[in-house]
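The other protein chains are all here in position, but one chain of the complex has been omitted.
Labels A and B are assigned to the chains in the order they are written; within every chain, residues are numbered from 1.
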Amino acid sequence: MLKSFRVVTGALVALVFIFGSAAVASAATANTTISSQINAVISLLSTNGTVNVNVTPTSGGVQTIASDTATVSTNDVDGYTLQLGENTGASTMVSGSNTIPASAGSVVSPVAMAVDTWGFRVDGLAGSGFGAGPTSPQSSAAISALKFAAVPASGSPVTLADTSAVATNATTTVYYGVAADTSQPSGTYTNVVTYTATTNP
Amino acid sequence: MIKPRLIKIAVSTGGLFTLLAFSGTALATAQDITMSPTTVSQVIQPGTTVDGNFLVIDQGKSAYNFQVYATPYHVIGEDYTPDFTILPNAPKVVSWFKFSTAGESISPGQTKSVGYSITMPKNTTPGGYYAVAFAETKFPQSGNSITLNERVGEVFYIEAAGPVVKKGQLLTWSVPFFQKPPLTSTMRVEDSGGINFPTTINVKVEDAFGQAKYTLATVKQILPQTIRRIIVPWALTPSLGLFKVTGTVSFLSTRTTLPTRWVLVMSPTVQLAFGLIALLIILIFVFGEWRKMRAKRQIKQETPRHPDQPKVP
Partner (left out) sequence: MTPRRLTFVLLAVALAAVLVKSQQALAYATGTYGSADYGMCDYGAACSISLSSNGNVTINATPGSGGKCTIQSDTATVLTDDSNGYTLTLADNTTNTSLTNGGNSIPATSGTLAAPSTLGANFWGYRVDGLGSFGSGPTTAQSNISPSSALFAGVVPSTSSPDVLANTTSIADPAVTTTIWYGVCANQSQPSGPYSTQVTYTALAN
């Protein structure tokens, strides 16, 4: 009985082998991983390389306000910080031996601009005393009640923006003002400030 | 009183200024400076040098010169305000850096690769050291103007190889119950060790029915010997609702489940509306009570006194 069983089984296996061997693999697959590292970038653009704040003074004093817009883009998911500070130690505008000193105001406690001073402001800057504005450019007009501050020293810049996500063309408008009367010697006065943009940790 | 000569100069100068006034674009053109990557982490054996490079890209429409240099990097306060000044008694990390160029000119659409090498002194104590490599535009100064330089930086997280204490803790997890939009959760994480570590934060906001409304998954670096305040706002918070906030914080091989917090959100407008409704209800109630009292008094007056009832003096 057992022998017969073995014979039958062997025959069946042979059948399967013969028919089954016709079903040889005729397909193959291969996987490829497509990977892409999108590098982090940070861009900083200011509308103008320089901001002209030309003044035609009067005896009572007039003020010129001009603006610059700093635009930051970054795809770093931690966002960025934008700061403004003096480029060097000097906070005065200089023309030879003549100077226009910086405003007596600070970012936290800005003041309305006194004659023969210069400064900056940002409408609605968080943590500042600038107020909401709105500020408008003006040329040799009456000194406005808007408050200005001295541009901070390079070692302690003011934070203009601090985000925590990707930013595309995020803008910050900075207004620079100069107030002068006729006691201010004429000349070409300059100062250099620096915007700094770095991504956050 | 200004001398006539000066007035003349002033007038002529003023005239010149008038011509130039607000003609920023006539005198200067926008500078667009891009740097990539924005951060890099390096583990360096003291006494060895590692090399790398970063890209400076002019995506704008004007050419300019730029300069390259390194500064220290640390943060101030729990909000991590960046600072690039030298800390007293801190190692002079800046001196480890050398760049393939101190500065170059770049044209619109151009990409410049700047090489750097970091040589770590042999006796550097194991731990974290931080610096920034800046690319800064150098715009020529012009008269009667404020010259705006721009700089973008790549932050270097440098680890001096060797045994270093890695230690940190979650200090606080704060989610006030009563808030106006946006619903905000705040946590503070401390790094009391000698090297920075990443903190993985997962926060989920669900409504009262258990539906997820907002999820956040983010990684924040915590620098050594600092506490970082991490604020998680839900920007699209509705003006009214009851929400449940849950989450986890993971760092240094530990994972902490944050205690569940419930938050009742009411915008100022909704608060005002509820206040008015409450006031209205109170007024209606008071008015109702007053009318009842008035009605009672009237009834008393109209009801005749029983002859046996004593007179009320």
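The working rule: contacts are C-beta pairs under 8 Å (C-beta built on N, C-alpha and C of every residue); 3 or more make two chains touch, one makes a residue touch a chain.
Given the structure is predicted, the values throughout are model-derived calculations rather than measurements.
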Per the touch definition above, residue among A:73, A:140 or A:188 touching the missing chain: A:73
Candidates B:48, B:111 or B:298 - the one touching the absent chain: B:111
Missing-chain contacts mapped onto chain A: 1, 4-5, 7-8, 11-12, 14-15, 18-19, 21-22, 24-41, 43, 73-77, 166, 168
Touching residues (missing chain, whole complex) on chain B: 34, 36-38, 55, 57, 59, 111, 217
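Note that only the chains that are shown with their structure count from here on.
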List of chain A residues in touch with chain B within their complex: 39-57, 64, 66, 68, 70, 74, 76-78, 81, 83, 87, 93, 137, 139-140, 155, 159, 162, 164, 176, 182, 186-201
Chain B to chain A touching residues, read off their complex: 2, 6, 9-11, 13-14, 17-18, 20-25, 27-39, 57, 59-60, 64, 75, 79-85, 132, 134, 136-137, 139, 141-153, 155, 157, 196, 218, 220-221, 223, 231
